[in-house]
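Before anything else, here's the structure in question.
The other protein chains are all here in position, but one chain of the complex has been omitted.
Let's look at chain A:
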Amino acid sequence: MGRAISKIKNPLRDFNLENRAHKLISKPDKQAAPKHPKDQEDLNRIKKEYNASFQESLKKNETLDKHLKDVFVVSHDKPIDEFMPKIESKRPLPQDRSQKIDFLFGHKEPDNIPLGKTTLRKALLFISKHQEDPKNYSAEVIAHEHNLPLKLVNNILEYYKVFQVYVPEVQSTTKATFAGPSRKPAFQFKDEPKVLPSKFKKGNDDT
């Protein structure tokens, strides 16, 4: 309601308001706003009664100005980690509150591996090592190194293979990658038919 009345009272108050404001601000010599009559009266009285002090207050005081320039603030705060008291609880509560990154294989690997068992990381490692160098890194070596039964290692090495990755030669237009089982690839020889040889099938334990 008040807004409506003020619109009626001074209808041109907001006319071209922004331009007028900018014009006023950009003036080089700005006039101070007029003082309240009571304040003006006070000021006049001070001027009359303490004229010397008033005149001095208008001048620049060199010593005080120098003191102000000499002020320099230095902080001696300790880092917040040292400052905060460490929480020491005897109860088995979680103490570490930092964010954990994901595990490489999607799960936490155990610290102690039971006898006759292995982790995925170790299994992948020995499978790929065996494929690179089957003579030196044979099933016997793996069985001895990882405390696994020889028959089991033979089975794992027979049935699980690490992929050989084929990246297309023309890189600029492609984003695809191919991964094929890295058994001896029959399809690399052009005269041979494109079928998997039967010796790689099940039941051939002495590979």
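To be clear about the criterion, a residue touches a chain if its C-beta (ideal position, glycine included) is under 8 Å from a C-beta of that chain, and two chains touch if they have at least 3 such contacts; residues count from 1.
Heads up, the rule we're going with is that contacts and distances are computed from a predicted model.
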{"item": "Name per UniProt, for the chain absent here [options: \"GID complex catalytic subunit 2\", \"NADH dehydrogenase [ubiquinone] 1 alpha subcomplex assembly factor 3\", \"COP9 signalosome complex subunit 3\" or \"Elongin-C\"]", "value": "\"NADH dehydrogenase [ubiquinone] 1 alpha subcomplex assembly factor 3\""}
{"item": "Option from A:Pro11, A:Pro37, A:Pro85 or A:Gly106 whose C-beta touches the chain left out", "value": "A:Gly106"}
{"item": "Contact set of chain A toward the excluded chain (per top definition)", "value": "102, 104-110, 113-114, 116-120, 123-124, 127, 148, 152, 155-156, 158-163, 165, 168, 170, 173-183, 196, 200-202"}
